[in-house]
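Every protein chain of the complex appears in place save one, which is left out.
Going by the order they are written in, the chains are A, B and C; count residues from 1 in each one.
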Amino acid sequence: MFRKILIANRGEIAVRIIRACRELGIKSVVVFSDVDRNSLHVRLADEAYPIGPAPSRESYLCLDKLMTVAKRAGCDALHPGYGFLAENPALPRACTDTSLTFIGPSAEAMEALGSKTAGRSLARGVDVPIVPGTNDPIENLEEARALAQRMGYPVLLKAVAGGGGKGMRLVSADAEFESAFRDASSEAMNAFGNASVFLEKYLEKPRHIEIQILADAHGRVVSLGERECSVQRRHQKVIEEAPSPIMTPELRKRMGDAAVRIARAGGYVNAGTVEFLVDTHYDYYFLEVNTRLQVEHPVTEQVTGLDLVKLQIAIAAGHRLPFAWESITPRGHAMEVRLYAEDPENNFFPSPGKILSRRAPSGPGIRLDEGVYSGWTVPMDYDPLLAKLIAWGNSREETIARLRRALEEYTVTGIKTNTALFRRILAEPDFLRSEIHTKWLDEMLKRPHAAPDTDSHAADAAAIAAALWQVTHDSAPTSERTEQDSRWKLDGRNRQLDRMP
Amino acid sequence: MFRKILIANRGEIAVRIIRACRELGIKSVVVFSDVDRNSLHVRLADEAYPIGPAPSRESYLCLDKLMTVAKRAGCDALHPGYGFLAENPALPRACTDTSLTFIGPSAEAMEALGSKTAGRSLARGVDVPIVPGTNDPIENLEEARALAQRMGYPVLLKAVAGGGGKGMRLVSADAEFESAFRDASSEAMNAFGNASVFLEKYLEKPRHIEIQILADAHGRVVSLGERECSVQRRHQKVIEEAPSPIMTPELRKRMGDAAVRIARAGGYVNAGTVEFLVDTHYDYYFLEVNTRLQVEHPVTEQVTGLDLVKLQIAIAAGHRLPFAWESITPRGHAMEVRLYAEDPENNFFPSPGKILSRRAPSGPGIRLDEGVYSGWTVPMDYDPLLAKLIAWGNSREETIARLRRALEEYTVTGIKTNTALFRRILAEPDFLRSEIHTKWLDEMLKRPHAAPDTDSHAADAAAIAAALWQVTHDSAPTSERTEQDSRWKLDGRNRQLDRMP
Amino acid sequence: MKYEVLLGGKTRVVELMRDAEKWRVSLDGKPIDADAIEVAANTFSVLIEGESWEVRVAPKPDGTLVLHTGIAEFVAQVEDPRTWRGRRHGAMEAEGRQQITAPMPGKVVRVLANPGDTVEAGQGLLVVEAMKMQNEIRSPKNGKVEKILVKEGQAVNAGEILAWVD
Partner (left out) sequence: MKYEVLLGGKTRVVELMRDAEKWRVSLDGKPIDADAIEVAANTFSVLIEGESWEVRVAPKPDGTLVLHTGIAEFVAQVEDPRTWRGRRHGAMEAEGRQQITAPMPGKVVRVLANPGDTVEAGQGLLVVEAMKMQNEIRSPKNGKVEKILVKEGQAVNAGEILAWVD
């Protein structure tokens, strides 16, 4: 087993990996940019090293800096998390050159499966149906536009190296094609350092269902079942659940087998996810392979009882997957919501800033994977994901009831979060009946929602709190000035003292 | 189902019950004493009513005040939690008189099983072995002392109405008998309003193993398996786990059957716990029945997936236990530690006060049942239980690793907590091998433990932090004075403004 | 202390009287059985006739307050009748000359309109990138772009004026 693992990431996923390392008795080493010195992953890790300025291209995306830290700290393995360099084949290659074990697939498997265009050819080779579209990155704008016209709008532009909805644009009409192409390319460049995009036919009302697979270095590949992630905003998953409410044992078997075939064909080792769209006829189409841990992996962990990060580490260390895992029986239902620092009432604008106070939900059936704490300033430089709230229950109904309850408990002041969005979704009859698809949320958000009742005790309470807030802050200028005065005095004093020997 | 439930409790258990109510769509009503206005249960409940001054005898123990609140708020049921009036038959009686459904057993079943002396006779009647001792409360000190001499020391004095180690004293020699009797009686009087104590032979190196039962109003009684609670400090449980590491399917069956027989004999309905001591020969002895929800109920919830509070409510509403529950198969291993506001380095003195900052553990396999938050002042008037930290894992080893990891994440400043005690226990070879008994922890605490190494980076970090703390607080007198000044000014201004129309 | 709170288009008169550590409350001239307390930064626990409400307050750069309680979100403007600061209704209506401010700190990555352009309500004016997302800043009204104050590539602070639409 490894002695020390470098975690090439930040935020909640770095914290998640630190936890797995600690439980396995492995030292965890993290890196931090200038704005992340106070971040939770730095506080919790065994070791932490600075890696440069805030912009990720000067810090978390710098391969050479990561390798320098790995050597300095004496690491024997590296976990990439998700995002940043997680799907860049240059990372496993650099690891090999530095005698670090990369906790993930080989560079070759990443290239064979991770690139969306390569993955599509490979899927076709093992008789897995794919969504119509280009098989290569778009090089000529006009040719691509012509193809889009032949397939018929709407079409999707997607980053070849992408994930998480970044570098993705839905194009509904020919006139939008050029600007959508430019936006997708530039977002892809910013997010993944690779501007390539490709074109795909957009299915009507499809559901997004993905299969979690695990493959060891000894040829065993197993499916841990599906997750459904059809609730998306602008192609970005916001709610994930397992099992999928539409799944039958027969469909699960077929999709699981398809996922395993694709993984085998790509020589895949470690944890990976094979994504599909499922149409209204329950036909499935291969979408892409995510050659890394997914944001939503906890959903599978809660129903199977397995710890995917620990399994990733064990696989990378050369351990065999015990046969028993092929016959894992999931228990109950799990659902995850992604809590972002953004304002659902104001066009989902990002909302970085200082967290003034915070109350985290807990209790039966609730898990919170977080990267923040009260008093910490959410930087403006990275993904707005604050936390993932995961509920487990014996049934989908119990799970939703718990998630709703936990969302009421979760409060943050100082920044905006999207909890209100989830409260709204979890009350929608369509969602409760699971009559959803990947465009459902975008459509729901276009519908006006009722203004809150001003003749309610809630409104009375709000009015009282507003007045009380004003009382406190009417007097604030005085005390703030005083505080600043004394801070200034202290600074002066410190400067003076520093001059003393 | 009920519409509105009065929760006659405070702290983490009140919060636990609020959560169950909310998930079931039932309104929750709580009560609070003068020092509990800001408490978490008041913040989270749907309704909250004041119930008097801080001392419990003038607030949480006032039957008439509870009934007044129940009537005023229009409640149709009452959940007692644990402690306070939970095992007092006067509470279900008062509920009946007020047309409230009591969520727990009938007053008659409480009397037949809850009193430790009555429980012993009943167990004997259904052929369940009991620990030797008196069957009635001690009325004559000298007679009791004579009996203790005949049985041979050590003996145990226990409150008839008791629980949680309160009103309990181990007597090792005749000379201690009188003062131990006086202490136990007065503690019992303070905690339960009943000074009666009885006498029991103290077994050598016994393990504490208890069976969780559920009984519906239609005659079905089921066992949900055992919890082991052998790690106790001064007869108070501090760590609980399920399954018990010494349990065999055969012993589980026999103990489960014994527990069901006792419950049936007492006409028991709702959730209850039958406690046993198990000696080194795996012989078990009935100890007592707890006619209520236990502090450690989450341990059973984590391995069975059931929600005991919701089941309690369903049973009280007249629902039937589905037959399938008799064949429940527990999954994995769960362990709970009780986090108290007390100082393990200073004789476990209670440590009430303001929580200045707090970081709660979370992530895979971790559940936290809490009644506190950052900025809240832990009152000196009640039990020092702050939170229960529960870990789940596929094996006992994984569970312990997670618990250890979570304890490292759990930090509180402003008050002392006993987390360091748990870190020590979870590193003890005896504990890891589960070679423990009910006196094991008291013996461990008598052994000196190594002083921390002052030639370590930990010591360097501590020295630096100490100096940095001093920098901040050397300048504090100035700024504190300034803050007080401006607060004084604000007060003056407020008084002036209040006089205006 | 007496305040007028304009909340959801309705004006409420809230009078707060300090009573030892608590506040007594009168609403629209009537004393009510309420008890309010700040339990954490910008977080108030309000008991009204036994009902327990928790209200979170988020001040906006324009001086209004966003209040969350349960599932409801209210926007309020508080005025102190004694100080008579004058009303700032501008922020709540989209009439007259409008300033377009950055809702968060970030970087201007694209400017979509030029001074003099006629724009419709909802039409994009600029794109600001923050937290790896590109966010389109839209016109609040039909009108004419008067001024664009920022350039592509420029970093902006929250609340900074980006443009004027008339």
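As a convention for this text, contacts are C-beta pairs under 8 Å (C-beta built on N, C-alpha and C of every residue); 3 or more make two chains touch, one makes a residue touch a chain.
These figures come from a predicted structure and were not determined experimentally.
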When the whole complex is taken into account, which chains on show are touched by the absent chain? A, B
Option touching the unshown chain, where B:Arg16, B:Lys166, B:Arg207 or B:Arg367 are the choices: B:Lys166
Out of B:Glu108, B:Glu176, B:Asp279 or B:Glu408, point to the residue that touches the absent chain in the complete complex. B:Glu408
Sole residue of B:Asn140, B:Thr329 or B:Asn346 that reaches the chain not shown, by the stated touch rule: B:Asn346
Per the touch definition above, residue among B:Phe2, B:Tyr202 or B:Tyr382 touching the missing chain: B:Tyr382
Can you list where chain A touches the absent chain? 29-30, 37-38, 42-49, 72-73, 373-376, 494-495, 497-498, 500
For chain B, which residues touch the unseen chain? 166, 183, 186-187, 190-191, 341-343, 345-353, 356-357, 359, 380-384, 408, 411, 413-414, 416, 420, 423-424, 427, 451-454, 456-474
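Just so we're on the same page, only the chains that are shown with their structure count from here on.
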Averaging only over C-alpha atoms, locate the centres of chain B and chain C and give their separation in whole Å. 46
Centroid spacing, where centroids are CA-atom means, of chain A and chain C in whole angstrom: 30
Chain centres from averaged Cα atoms put chain A and chain B apart, in whole Å, by 38
Junction residues of chain B - those touching two or more other chains: 44, 373-375, 494
Mind pulling the chain C residues that touch 2 or more other chains? 1, 40, 51, 54
